[in-house]
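Data first, discussion second: the structure below is written as C-alpha coordinates.
Right, subunit A next:
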Amino acid sequence: MVSINLYLALAAILFCIGLYGVLTRRHLVIVLASVELMLNAVNINLVAFSSIGPVVNITGQVFTLFVISVAAAEVAVGLAILIALYRNKGSIDVIKHDLLRW
Partner candidate 1 sequence: MNTQMIFFLVFAIIAIACAVLVMKLSRISHRVVAMAFSFFAVAGLYFLLGAEFIGIIQIIVYAGAVTILFIFGMMMTEHRNVTFGSHPRKAHRVLSFLGVGTLLGVLLYGILNMDLATKEPTIYEKGTAHEIGLELYGNYVVPLIGMGFLLTAALIGAIVIARKEAK
Partner candidate 2 sequence: MIPNLLTLLIFLPLVGALFILVTPKEYTNAIRSLAIGTSSVALILSLVIWGQFDRSISEMQFLHSVPWFDFNIVQINYSVGIDGLSMPLLVLTTIVTTLALFASLTITSRVKEFYIWSLLLLTGMLGVFVSLDMFLFFLFFELTLIPMFFIIGIWGGKEKYYAAFKFLVYTGLGSAIMFITFIVIFYLGAQASNFYYLTFNMLDLAYIFANPDNPEVLTSGVRAAVFLSLFVAFAIKLPVFPFHTWLPNAHVEAPTAASMILAGVLLKMGGYGLIRIGVGILPDQAARFAMLIAILGVINIVYGALLALVQTDLKRLVAFSSISHMGIVLLGIASFTASGMQGAIFQLVSHGFISALLFFMVGAIYERTKTRTISELGGLSKSVPILAGFMLAAAMASVGLPGLSGFVSELLAFIGIFGADASILPGAKVLGVIAGLGIILTAAYLLWAMQRTTFGQLDEKYKGLSDARPLEYIPMIGLLAFSILIGVYPNILSDVINITVIDILSKIGG
(Lines give C-alpha, C1' and ligand atoms only; values in the text may rest on other atoms or scores of the structure.)
Protein backbone atom coordinates (compact mmCIF):
# COMPACT_ATOMS: atom_id res chain seq x y z
CA MET A 1 0.00 0.00 0.00
CA VAL A 2 1.43 3.34 -1.02
CA SER A 3 0.00 6.54 0.37
CA ILE A 4 -1.28 8.84 -2.35
CA ASN A 5 0.81 11.65 -0.90
CA LEU A 6 3.90 9.94 -2.20
CA TYR A 7 2.54 9.86 -5.71
CA LEU A 8 1.61 13.48 -5.43
CA ALA A 9 5.02 14.36 -4.03
CA LEU A 10 6.70 12.51 -6.87
CA ALA A 11 4.51 14.38 -9.32
CA ALA A 12 5.37 17.68 -7.68
CA ILE A 13 9.08 16.90 -7.92
CA LEU A 14 8.81 15.93 -11.58
CA PHE A 15 6.79 19.04 -12.26
CA CYS A 16 9.39 21.26 -10.69
CA ILE A 17 12.24 19.55 -12.47
CA GLY A 18 10.40 20.10 -15.71
CA LEU A 19 9.78 23.73 -14.85
CA TYR A 20 13.41 24.21 -13.94
CA GLY A 21 14.34 22.70 -17.25
CA VAL A 22 12.09 25.07 -19.12
CA LEU A 23 13.62 28.00 -17.32
CA THR A 24 17.27 27.12 -17.65
CA ARG A 25 18.02 24.67 -20.46
CA ARG A 26 19.38 26.19 -23.63
CA HIS A 27 18.61 23.41 -26.07
CA LEU A 28 15.12 24.01 -27.39
CA VAL A 29 14.45 20.29 -27.81
CA ILE A 30 15.20 19.79 -24.16
CA VAL A 31 13.00 22.72 -23.24
CA LEU A 32 10.10 21.07 -25.04
CA ALA A 33 11.00 17.80 -23.35
CA SER A 34 10.81 19.57 -19.99
CA VAL A 35 7.29 20.69 -20.84
CA GLU A 36 6.47 17.04 -21.49
CA LEU A 37 7.85 16.17 -18.08
CA MET A 38 5.56 18.68 -16.47
CA LEU A 39 2.59 17.20 -18.27
CA ASN A 40 3.67 13.76 -17.10
CA ALA A 41 3.59 15.03 -13.56
CA VAL A 42 0.04 16.16 -14.13
CA ASN A 43 -0.86 12.72 -15.45
CA ILE A 44 0.58 11.02 -12.39
CA ASN A 45 -1.55 13.28 -10.23
CA LEU A 46 -4.67 12.50 -12.21
CA VAL A 47 -4.19 8.75 -12.32
CA ALA A 48 -3.24 8.59 -8.68
CA PHE A 49 -6.33 10.52 -7.67
CA SER A 50 -8.54 8.47 -9.97
CA SER A 51 -7.23 5.21 -8.56
CA ILE A 52 -6.54 5.82 -4.88
CA GLY A 53 -7.81 9.33 -4.32
CA PRO A 54 -10.49 10.36 -1.82
CA VAL A 55 -13.15 9.92 -4.50
CA VAL A 56 -12.38 7.00 -6.77
CA ASN A 57 -13.66 7.13 -10.34
CA ILE A 58 -12.42 6.60 -13.84
CA THR A 59 -12.76 10.22 -14.91
CA GLY A 60 -9.20 11.01 -13.97
CA GLN A 61 -7.90 8.44 -16.38
CA VAL A 62 -10.09 9.84 -19.12
CA PHE A 63 -8.62 13.21 -18.33
CA THR A 64 -5.15 11.70 -18.52
CA LEU A 65 -5.97 10.36 -21.91
CA PHE A 66 -6.86 13.81 -23.12
CA VAL A 67 -3.75 15.31 -21.59
CA ILE A 68 -1.54 12.77 -23.25
CA SER A 69 -2.96 13.40 -26.67
CA VAL A 70 -2.82 17.14 -26.25
CA ALA A 71 0.78 16.79 -25.16
CA ALA A 72 1.54 14.76 -28.25
CA ALA A 73 -0.08 17.35 -30.47
CA GLU A 74 1.85 20.10 -28.76
CA VAL A 75 5.11 18.28 -29.24
CA ALA A 76 4.33 17.81 -32.91
CA VAL A 77 3.60 21.47 -33.46
CA GLY A 78 6.46 22.53 -31.24
CA LEU A 79 8.98 20.49 -33.16
CA ALA A 80 7.57 21.72 -36.45
CA ILE A 81 8.09 25.29 -35.33
CA LEU A 82 11.50 24.33 -34.03
CA ILE A 83 12.47 23.07 -37.44
CA ALA A 84 11.20 26.16 -39.19
CA LEU A 85 13.09 28.24 -36.70
CA TYR A 86 16.25 26.24 -37.32
CA ARG A 87 15.86 26.76 -41.03
CA ASN A 88 15.60 30.49 -40.54
CA LYS A 89 18.17 31.08 -37.91
CA GLY A 90 20.43 28.06 -38.01
CA SER A 91 20.39 27.60 -34.28
CA ILE A 92 18.17 26.13 -31.64
CA ASP A 93 19.94 27.80 -28.77
CA VAL A 94 17.26 29.52 -26.71
CA ILE A 95 19.61 32.37 -25.89
CA LYS A 96 20.10 33.25 -29.52
CA HIS A 97 16.47 34.02 -30.22
CA ASP A 98 15.99 37.56 -29.01
CA LEU A 99 15.10 39.36 -32.19
CA LEU A 100 11.91 40.52 -30.54
CA ARG A 101 12.59 42.56 -27.46
CA TRP A 102 11.89 45.79 -25.56
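The candidates were selected such that all candidates are chains of the complex that A comes from, given by their letters.
As a convention for this text, a contact is a pair of C-beta atoms (placed from the backbone, for glycine too) under 8 Å apart; a residue touches a chain by one contact, two chains touch by 3 or more; residues count from 1.
Since this is a predicted model, take the numbers as computed values, not measurements.
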{"item": "Subunit A in this complex - touching candidate among 1 or 2", "value": "1"}
{"item": "Contacting residues of subunit A [partner candidate 1, same complex]", "value": "1-10, 12-21, 23-30, 32-34, 36-37, 40, 43-44, 47-48, 50-54, 56, 58-59, 61-62, 64-66, 68-77, 79-84, 86-87, 91-93, 95"}
